[in-house]
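With one protein chain removed, the remaining protein chains of the complex are shown where they sit.
Then we have chain A:
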Amino acid sequence: MADVMNIQGHVRLGSNAGQSMTRRDGVLKVTGRATYAADNRPEGVLHAVTATAGIARGRVTHLDTAAAEAHPGVVKVYTPANRPDLAVSPDEKIHGFAWRTEALQDDTVRYAGQPIALVVAETLEAATEGSHLLAPRYDADTPRIGLDGGVPFQPETISIGRPPSLEVGDIDAARTGAARHFETVIETPAQYHNALEPHAITAQWTGDRLEIDTPNQAIGLAKQSFAAYLGVNPAHILIRSPFLGGGFGSKAILFGAQLLVALAAKDLDRPIKLALRRDQMYGPVGHRPATRQTLKLDVDTRGHIAALEHHTIAVASSFDDFIENASNASHSVYATTALRTTHAGIRADTGTPGPMRAPGEATGSAALEVAIDDAAYALGFDPLEFRLRNYAETDPATGMQFSSKALRECYAQAAEAFGWQDRPLEPGSMKQGRLLKGWGMGTAQFPCPMFQAAAHATLRADGSAVVETSAADMGQGAWTSLAQIAADGLGIDIDRLEFRSGQSNLPDAGVAGGSGHTATAGTALFNAGADTIRQLAELALNDPASPLFGADNAGVTARGGRLYRNDDDTRSEAYEDILARAGLDLLRGEGKGAREGEPERAMFSHGGVFAEVLVDPDLGQVRVSRLIGAFAAGRIVNPHLARSQLLGGMIWGIGFALQEEAIHDVRTGRFTNADLAGYHIPVNADVPMIEALTVHEDDPFVNSLGIKGVGELGVTGTVGAIANAVWHATGIRPKRFPIHPESLI
């Protein structure tokens, strides 16, 4: 079997970026040769399994370590009584992106499923049975679970270091002048990370050097964190993370068991591997918390929003402060004279929430879009017409202009593709056979952050190149789209480019999160290539033997592995010839990707999502039968991969609207559905006719490449569109997600 599939007819015209290339790692993945962290089997590896708490609040009073250690194959059991020390307490937040975590620091139980011991054994089976044999006993307190079971508090910050509230304009004055007042209360459930690849780590020491294989979305940051908590020189740590089987925010943050595995590997002087079971992901690796959101809209007689309030109560943990910033989703979507958003927290005995694909935006957009739809109907407006009436020409939260905003075009293209113009205003007016049919829409919006990234590019004597940056490919295809950008920075065909990534000893590409990875790491890679070409051009232009000699003011362009005079295409020279004459084997450039200074424009990706649902009127079952979105996200580096990202987000929206929900037993705090049989996400048969269109958008402000992001955009808008379609079919306005059949009969 050939290593690379030769796909005929895959001709590329022009540059690399903008081409619908398939994933460069696709063949490795579909043939099982891509090595994920848990696939590593170093010589002499031991297996670790955490024992987890069966209570949600209290203390562990006894662990039968003797029974566990007597089990054949068990090597050692770590508990708070004998675990090696960390250099820094795992309850210390060493940087803004650190979560308090459990590494056996004491006998306290803060949530059900919390690791309370680590069993290391010669086999996975022995470690697992050892963890059962510990048979913990507890001093248990009554757990505080859910929105109504916990203790309210006012957070100082929300999400990661953001202010919890915002007020723009005079709400009370705006309300006085408005004609109609609307109030909507919506609940969203706890959702837990279920990436296909569970979290895993393999750690091994050679002397004072530590090698770690673990899927991670930000390995530069992870290296710093491992180094700080373990008290190891960061230069002595190598993290490999070549493939992630999904991250979605849960693999951006370290959790205690990873630190314990590294400590135990040192203690036992053997490599150790740990892979979480599915149920063990329910707690220590973050989740999207339950929210109760209240929206208040005041609208004038012409259908303009005068006042918009969005208040969120979100469940947090008892020991850390991550608050789902759902209300912020109302900051920048619709025009309003006055805006007020607030957040409050509920302390509950659960693991700490964290980022989960479109954190805040997905949850808040779901509620906002339902509230907007409710007002539109009450005022007699078509939902799209109402949204256009309240189209934000400037950002309501900051007053700034948008860097670019092709939302109108998104609405128009998706609406046309969908056939929206035929939609009757009244709910319950469309049928298909026995079934009720409804059409709904929602606006998608997601910010365009940039983080910090660095990259190297090296041109080799044969005119090929290697680029290096520690980017994370979570399955989204980063290694393909980033390589496309890098190749264009170097002016070579992508087939001449070696792309090195996924290792912490490479220049730090920052976090693959916030839908900012392509923009950030891509800018660094492009700049590294451009820096290399600048040096190469300098060599050529100063070399009398070069056909480019003296082109100074005209300048040169790099294309297809040659430099061309801008004013005379017939005068060009191949990279390898320039290097050879200069006597160079290698030419190396560096680049950075970051946003300089405070942004002077509001920067968002946008979209319009239109959903059709069929509802069985007797049984309440909902089927999404059509889902069409059009999205504007700046320059699309790879249309094929961007479409997949957008579709993935929209499908996540189907799950959010109709299926996804982690259920606690409120008496014990334990989950009743912590597996893929019980925690439902869509299957193929739930995904209907679905399409994601992309709308052309040039953005001269967002970054030099004009790249926004598509990773999270598709979730926003979709949830509301489906809920609004359900209402249009049934006349029943969903009050909570997911929408169960029982609520529709």
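Keep in mind that, in the parts below, contacts are C-beta pairs under 8 Å (C-beta built on N, C-alpha and C of every residue); 3 or more make two chains touch, one makes a residue touch a chain; residues count from 1.
To be clear about the criterion, contacts and distances are computed from a predicted model.
Per its UniProt record, the hidden chain corresponds to "Xanthine dehydrogenase family protein subunit M" from the list "Heme-copper oxidase subunit III", "Xanthine dehydrogenase family protein subunit M", "F420-non-reducing hydrogenase subunit D" or "MaoC family dehydratase N-terminal domain-containing protein".
In the complete complex, the residue from A:G433, A:P544, A:G583 or A:G597 that touches the missing chain is A:G433.
Across A:D106, A:E125, A:E538 or A:D698, the single residue that touches the chain missing here is A:E125. Although one chain is not displayed, its contacts with chain A can still be listed: residues 54, 72, 125, 128-129, 132, 279, 432-435, 614, 616, 618-623, 625, 658-659, 663, 665, 667-668, 670, 672-673, 677-678, 680, 682-686, 688-689, 738, 740-742, 745.
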